[in-house]
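Below is one structure, written out as C-alpha cells; comments come after it.
One chain of protein is taken out of this complex; the other chains stay put.
Note that the chains are named A and B in the order they appear, and that numbering of residues resets to 1 at the start of each chain.
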Amino acid sequence: MNGAQDLGGMHGFGPVVPEPNEPVFHAEWERRAFALTLAAAMPGDWNLDMTRFARENRPPAEYLAMSYYQVWFAALEAMLKERGLVADDEIDTGHSLHPPKPVARTLSPGDVAQVLHRGAPTERETKRAAKFKAGDKVRAKTINPVTHTRLPRYVRGRTGTIERVIGCHVFPDSNALGAGENPQWLYTVRFEGRELWGGNADPTVAVSVDAWEPYLEPVA
Amino acid sequence: MQLRTRALETILLEKGYIEPAAIDLLIETYEKKIGPRNGAQVVAKAWVDPKFRQWLFADGTAAVESLGFSGRSANHLVALENTPSVHNMVVCTLCSCYPWAVLGLPPLWYKSAPYRSRTVADPRGVLADFGVELPKDMEIRVWDSTAELRYLVVPMRPAGTEGWSEDNLADLVTRDSMIGTGLAKSPKDLK
Partner (left out) sequence: MSGHDDHHHDHDHSELTETQLRVRALETVLTEKGYVDPAALDLLIETYEKKVGPRNGARVVAKAWADPAYRTRLFKEATSAIAEFGYAGRQGEHIVALENTPAQHNMVVCTLCSCYPWPVLGLPPLWYKSAPYRSRVVADPRGVLADFGVTLPQGTKIRVWDSTAEIRYLVIPMRPAGTDGWSEEKLGELVTRDSMIGTGLPKSPKDLAK
C-alpha cells in the first residue's frame, strides 16, 4: 500500500539525531509491548508479513505521529481483535471476560531460546528456473497494490541491474493476505542514484533493493 | 491556536503592518459575498446561451469576467465540459488550489488528505463516497491543479428544464457539480 511506511525519498523530516548511549528500551511498556508481540504470534498464528501490513495499514498522519512501539502495539491489538482472540470490552477492563479460543501453540519459557535461534527462514525449494541472471537489465514495474507490498515507490518504473540471484523466497504480497507463501525468485537489484533521483544526484551513489520476480520486467 | 492568532494580529496591528478594516473586509468577502452562487450563474448562463457557452470554453477567464467574477485565484480560468461520454473532476494533490472567484473558499474535504491522495488514482471510489455512480464506460478525466490554471466543471444540463430562466437553472447547480464530485440537481430534487 502507498502508506506512510514507504518513506524512501520523502523530504522535511529534518536531520537524523542519534541518541548517545541509547538504551535498548525507553520505557517499561516498550519492553512488554516488544515481548507480547513476539509471544502472541504463536497463539495468533500470523506471519511476519501480516504483522507488517497491520503496522502500516493506518492513516499516514497517525503512523507518523506514533512512536515505534506504539505502532507495534496498535497492530498487535488490531490483529488480536480481528482473529477474535480478545474483545474490546476486555481491553477496556484489562481482564479476560470471555473464555479463551482454543489455540494451536503458545510460547513457553523453555522454548524461547530455541524459537529465537531457529527464526523463520523464508527460502523455499523450487523447480522453476530463475527468469533473470546477474547483469540483466530490469525495470521495476509500476504497481500500486492497496495491500501489502515490498516494492518501494522510489524504484517503481526505474531501470536497474540484477546484481545477485538470492534464491526463491516467500512472497510477502501473497503471504500478508493469508493467500499462501507463493514463493518467488528474489534478486538484489542495483539502481544508480541518478536513475532514481535525476541528473543532479550524487554520481557516486547507488541503491539496491531486494525484489521478487513478479516486481520486475525485462528491459530490452 | 485562537490565542496565538489573536496575539499575532495584535502585534501586526501595533506595528502598523495591517489595517483592521482591511482584515474585516477580506473575511466578509469570502464568508458572505463570494461563493458557489457565482459559479452557478456562470453554469446557468452556459446552459441557456450558446454564444456564451462557446466563449466560456474558448476563453474561460474573459467569459467569467464578463459576469463580474474575476481576480484572485481565477486569473486563468478553464471551463471543463461534462458530456455523456466524459466526466471531469478537479483536485489539487499538492495543496488546495481552487477557483475562489467562482466557488469561494474550498470545503474541508477538498483540502483533506483522503480526497487529495485518492482522486487521481481511484476517482470512481471517491465518487462513491459522494454517492455518485457513473456509467462504467464513461471516461473520467481528473485535472490536477498543479499550476495557476483554475478549473471549473460545467455539469450537464438536467433533463426537464426546457424554457427555464437562468435564475431557476442556477438553483440546480451545486458546488460539488462544479468540482466534479457531484451532478447538477434534477427538477425533482428542487421540490
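By our rule, contacts are C-beta pairs under 8 Å (C-beta built on N, C-alpha and C of every residue); 3 or more make two chains touch, one makes a residue touch a chain.
In this text the structure is predicted, and so the values were computed from the model without any measurement.
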- Visible contact partners (per top-of-document touch definition) of the missing chain: A
- Contact residue for the chain not shown (choose from A:Ala39, A:Ala130 or A:Val165): A:Ala39
- Check the options A:Thr106, A:Thr126 or A:Thr147 and report the residue that touches the missing chain. A:Thr106
- Missing-partner contacts on chain A, residue numbers: 5-11, 13-19, 22, 24-29, 31-36, 38-40, 43-44, 52, 55-56, 62, 64-65, 68, 70, 73-74, 76-77, 80, 85-86, 88, 90-96, 100, 103, 106-109, 111-113, 115-123, 150-152, 154, 166-167, 169-170, 172, 186, 188, 193, 196-197, 201-202, 204-212
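The rule is simple: only the chains that are shown with their structure count from here on.
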- Message: Counting only Cα atoms for the centres, state how far chain A is from chain B in Å.
- Response: 42
- chain A - residues contacting chain B, complex: 2, 59-61, 144
- Message: Taking the touch rule as given, give the residues of chain B at its contact with chain A in the complex, in rising order.
- Response: 113, 117, 121
